[in-house]
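The complex appears here minus one protein chain, its other protein chains still in place.
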Amino acid sequence: MVQRDDLLVLGVDWHVHYDHSAGEIVSAFLKGLGNGVIQGRHCPLCGAVWLPPRAYCERCFVATDQWVSVGPGGVLEAFTIVGQKFDNLPEPPYVIAFARLDGSDSSLANFLTMTLGSVEEMAERLAVGQRIRAEFKPESQRQLRITDFHYVLA
Amino acid sequence: MAPSAAIVGTACTTWLTCQDKRLEEMIFETAQAALQDAGIGRDDIDNVVLAASDELDGRSISSMLTAMPAGALLKDEVKVTDSGLHGLILGTLRILSGLYDIGMVVSWSKVSECRPSQVWRGALEPFFSRDVGAIDPLLSAAHAARYVADYGIDVSLLDAVANRMRNRPGTPDFDAAPTYLAYPLKASHFAPTVDGVAAVVIASSQAFAQRRFAHQPMWIRGMGWDTDAYYLGQRGWDGWKSLRIASRLALERAGISLSSVDVVGLEDISSFELIMGVEAIGLADQGHGAEWILDSGYSINSLANGFGGYPPFCAGLWRISRITQAMRSSGAQHALVQGRTGQGAQGHAVVVLSQKSEGGM
């Protein structure tokens, strides 16, 4: 593209703050992480245990009724190794994984921590269906965020 | 024969600021209540229409998270970023096309999670408008100042209309400063904004032939919608032209005159906007809207009063929901409901509801 000096560009920044209500279900889940517990929500009609936990079953369209503890073991359902630096996102390489924790019917996203290498080397050590384990940060470092735990290969 | 469309179930929140629920949970509860009101289940609907704003929701494609609590799992779902009433109109177009039978329309805003004024600022294009910062309600004030001058209006009428709406029996109290936000509009001229969700289940005339619903249908007999120029200065100062066009078209399609409308539900985020609405749909002559509200003896917005709490963006659908519920047990035959969209009410949508289907679209 030819640079033209008759065309102006106006730089604009725009900041908007939000306070997202977590609600009772998400709050209880995040507080559970502080105690090293991962819990899904159970649907009274189809019996599924959903993670992320939600107040209702999207399929049966009824309120979920109880907490079910899941994990810490589980199955790797999908993963990727990020090789590119994106603005405002972590330094590569790192692994984003979806794992279905034992006792749950859906997979939950988290980072998977493993020995680093080239993207190809790391890809060779990972496979869909592999066993993983959820590992918590030391209690003092937990912030009641989803990142209070991560996955490791079992 | 072309199908017609009717509201068969509805639910909405009332004058609520909700910090104990996720937005998604509020949507689920309201959508579920609307299905229950219709006496049907999620399996019975074949499509979902959402009307919401990403920027108010703080989610860049907010329907990603909100479509499922609205009942859309493996259904045909679409979202408009215009008023809740525009959502109802697209849902109705779908039914009228003959390709859909039963639809869910949901609209919301959870303004307790954001600062709407920050969001409105982003609505302004960056070259001519954003630095000046004429967002709602400042844009509205510029229009009001011109209106007051053109028609020789006593500005105390803006106070009087707001007070009349606020002092309705059963309307919650709220603090409202009598200080100028921007001349001639004072904070006390504005309705308090609240969180809101409204859900409406609509069905085709064919669906009635095949199944029963819990309530008598409320027919969507006419609708019109229209959006004016982006820059206020290009819209003309003689009232809300696009609302005039939209309401005339909605009544024409419904085959009824304004005089046979028993229930009117107009935008009431401020007394000024309510006055503009009354004039644009033709209840009062230009420059006489305030007098009409105060003296006509007609209790405007009596079934859905935003001065008890106004949910931005979804207010039109919220009004439809409240009015539909109230009309079921009243002798009222026809209702005209308005929703607005854009800064300074750039666009409007009007829906005419009727107890009977004859003569409509």
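Chains: A and B, in written order; residue numbering restarts at 1 for each.
One rule holds in what follows: a residue touches a chain if its C-beta (ideal position, glycine included) is under 8 Å from a C-beta of that chain, and two chains touch if they have at least 3 such contacts.
Please note the rule applied: contacts and distances are computed from a predicted model.
Taking the options "Acetyl-CoA acetyltransferase", "Multiple sugar transport system ATP-binding protein", "ABC transporter permease" or "Sarcosine oxidase subunit delta" in turn, only "Acetyl-CoA acetyltransferase" matches the UniProt protein name of the chain that is not displayed. Remark: the omitted chain is touched by one listed residue; of A:39, A:64 or A:104 this is A:104. Residue-level contact of chain A with the missing chain is found at 1, 4, 7, 9, 12, 14, 20, 22, 26, 30, 46-48, 50-52, 58-59, 75, 77-84, 86-90, 94, 96, 98, 100, 104-111, 119-120, 122-123, 127-129, 145-147. Contact residues of chain B toward the unshown chain are 2-3, 48, 53-55, 58-61, 63-65, 67-68, 72-82, 86, 89-90, 92-94, 96-101, 119, 122-127, 206, 224-230, 234, 241-242, 245, 253, 341-343, 346-347, 361.
Here is the rule we go by: only the chains that are shown with their structure count from here on.
Mean C-alpha position of chain A lies 37 Å from that of chain B. Considering their complex, residues 10, 12, 14-26, 54-56, 58-59, 61-62 of chain A touch chain B. Taken in their complex, chain B has these residues touching chain A: 18-25, 28, 32, 35, 41-42, 55, 58, 68-69, 71, 73, 110, 112-115, 118-119, 121-122, 126-127, 130.
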